[in-house]
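All protein chains but one are shown at their positions in the complex.
== chain A ==
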């Protein structure tokens, strides 16, 4: 384990707890996410998946320990955690709607820029931006305002922003919610490409999508980790079938993109 911590790419969560006004949303979670993993976090609504990501990225206060490449993340402000190489997306795509696709990506690439560069006009297109445009298939749309993009394209733009930000760990909150079947396939393939060089964690409700693309799965229930392993292992787990899969009458719950935990 110490080896992967030194590489600075894996995420180690120990006894993470998040409490809102007496309600414990995350209740002692332990997680080890290895470098290069494509981990899916699943669980019923209110299981604490989004809150877990919020705690890791500094959006909510938490106790316990979250270590990433030798750095303790808890207690650091959001922008410092981001600079350590952790990026995230949200359930509703949040891109800068009035700026173009290119401007969105250029801003994401620029957190380390000095004042002189900032005060000048952008002249060329940074190489990382060109690459991200190709990876996400948005090259044709680069001069469009991000606000006019289709829903799926906005999600891809967000992933592209994480790529140019050069994060080592991507935390994606329901990236395929509201996407068509083709868009889901394209997104899954994109995530597999991305996870060749980076670690990816995906919160998802869509079981088909999870089965097709997950390398490992953690099931959360009532703020705790219920089960962990490969897709097959998790599906075979009786506890999981009972609280998550079995609770619904059909064996495979429909892929309804529900906004969880409001």
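The criterion applied here is as follows: contacts are C-beta pairs under 8 Å (C-beta built on N, C-alpha and C of every residue); 3 or more make two chains touch, one makes a residue touch a chain; residues count from 1.
The rule is short, and it goes like this: contacts and distances are computed from a predicted model.
Participant: From the list "Hydantoinase B/oxoprolinase family protein", "NADH-quinone oxidoreductase subunit J", "Protein-export membrane protein SecF" or "Urea transport system permease protein", give the UniProt name belonging to the chain omitted from this structure.
Facilitator: Record says "Urea transport system permease protein".
Participant: Quick one: which of A:17, A:131, A:151 or A:211 touches the chain that's been left out?
Facilitator: From the options A:17, A:131, A:151 or A:211, the contact with the absent chain belongs to A:151.
Participant: Determine and list the chain A residues touching the chain excluded from the picture.
Facilitator: 20, 25, 50-51, 54, 57, 59-60, 77-79, 82-83, 87-88, 90, 92-99, 103-104, 106-108, 110-113, 117-122, 144, 147-148, 150-151, 161, 165, 178, 261-262
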